[in-house]
Structures are given as C-alpha cells and as structure tokens.
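Right, I'll just put the structure down here and ask away after.
Heads up, one of the protein chains got dropped from this complex, but the rest are sitting where they should.
Here is chain A:
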C-alpha cells in the first residue's frame, strides 16, 4: 500500500523514512491513545466499546478515503459533509414516501454522491473554478437540497429487523448466537475499500495520473495525459464515498436531520492530513488516512471514559492535527537541508 512512499525514499534505506515520519508518529499516537484508554479508562476495555469506536468512525472514514484523492490533486472538497447527509435524506425519503426498495435506495445514494462529485469535478477541471469555491457552493446546494426534498422533516431509517432494515448488516451484523454488540461488518467493508483504493492509487493508471497531476499539472498535461478527466475522476471518487458515508451514517444513527452535515468534511480532511497527505498535493496514502480517522475516533469515544467531557475532544484533536503536521514539516526541513 505504501509503495509510492517506499519508492521515492528507498535510497535513504532506513525503516523510519520508508514509512514516513509523520505516519509513524500517527501510528504510535493511535496505539498509545488506545492503550491509554484501555488501561486508564473505566469500562473502556470492552468489546462493545470497540464497536462503538468503529460505529462512530465509518462515515468519517469513507469520506476521508474519498477526499484523499481530491487532496492529492492539490484540491479540496468541502461538499462531502453535507452531500453525505443529502444523499441519505433524498433516498430515505424515496424509501419512506415513494416505497422504493431499500437496496435500490442504497445504490442510489452512492450514485447520487458520485453525481455531486462529477459536478464538482467539472466545475474545477473544465470550468476552472477554484476547488474551494466550487465545493463551497456544492456544500450549500446539497444542504439546501436535503431540506427542500424532506420539507425540513427528519428522516428515520427502518430498524434492522424491520422491512428494508437489512442494509444495516452492511455495517453491523446482529444475529442470535453472535456477540450482543454485533459483528462490525462495516469495519471489514472499510478495510476492503481502503485496500482497493490504495491499489487504485498506487498500482493503476488513474492513480498514477492523479498523483502526477497533483505534483505538476502542466507537466502532466504536456506528457499527453488528459488531466481534466483524471482531476474530475478524483472528485467523483470523493463524491461516491460521500454517498456511501451517508448510507453508513443512516445505518448507525437511524435518524437524519436536514441541515446537518456541516463540519463532517473538516473531520474527514483532518483525518487525511493527520495521516500524512499533503494539502499541497502530489503525496498521499490511504492507510495514513485511516490511521488519522481512527485517532480521532478513539479520542472521541475514549475521552468520556476517563471523565473528560466530550467537547474536549475537539480541542485535543486540534492539537493532534497541528503536532502531526508540524512533525512532518520539521522532517521535510531536515531532509531539505541534510
């Protein structure tokens, strides 16, 4: 998965540099945090706690995987948070009001996300709008759209046992004979998709082009690569994952409120950045993104167990973000001077 990093740094040899300092710090931080809560948190060391950490990480995780591609192109996608909620609001309404079968709704939610991504991609690569502005627009549009379609009413997804609730098994399998907290199938899905996306990024043609155009768009174009196509593709991937994130959110939290979703994108982007993907583009890894996301999830779930109020989580995540990036900056500076 980390082939690209390996390749560019093989010459230096050491394990530390092969993994990348920032990612190593992130891995250590994740393990230390987890162990800390495990030993010091009251009632943290339980299967059900792990399940709830995972539950709270899916939607951010999917969004983060997707937006990693956009960030590697040197762009940004601010619309994923609201588009995640919007997709599920629309398909949820189709289910409750129009009686569309749930499997169709799930697929539709993902595709709808892809459509928002396509719109972003076209605005950025063809119409040459700055990604920040284009996706800020889409953010507002999707947020508004969700409210309009639902007429500002909340949408509640069916319970797992109810008709149409089977889709929840995609993220958590509950059945007699299984642990009461369920089997975290969502985690398996997250890992499978992460591996698939890491392969896409590092082992296929589109991945190579996305990495290249993030480094130097013009040189990539002058090499005969259709940069518009691949830049758009990055946004489409981001959108598809936002759609899937919406489905996982519905599965975990059941009730969706129109007008929410703002801020999810920043959590996802923070995860990407903690994981070592550079906002300047050209460099990035999916594994890092997942680590980043789980650091935040462990913090979010773990802090209440040691008696810290949940809103301290934001404060601490902020520090983690700044420190993680600073370590990377220091490291780069050292390499540059070496």
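FYI, a contact is a pair of C-beta atoms (placed from the backbone, for glycine too) under 8 Å apart; a residue touches a chain by one contact, two chains touch by 3 or more; residues count from 1.
Heads up, the rule we're going with is that contacts and distances are computed from a predicted model.
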{"item": "Name of the absent chain as recorded in UniProt (options \"4Fe-4S dicluster domain-containing protein\", \"Purine catabolism regulatory protein\", \"D-ribose transporter ATP-binding protein\" or \"proton-translocating NAD(P)(+) transhydrogenase\")", "value": "\"D-ribose transporter ATP-binding protein\""}
{"item": "Touch with the omitted chain, as defined above, among A:30, A:283, A:297 or A:324", "value": "A:283"}
{"item": "Contact residue for the chain not shown (choose from A:46, A:97, A:203 or A:333)", "value": "A:203"}
{"item": "Contact partner of the left-out chain, one of A:96, A:185, A:216 or A:331", "value": "A:216"}
{"item": "Interface residues of chain A (partner: the chain not displayed)", "value": "3, 7-8, 10-12, 199, 203-205, 208-209, 211-212, 215-216, 218-226, 282-283, 337-338"}
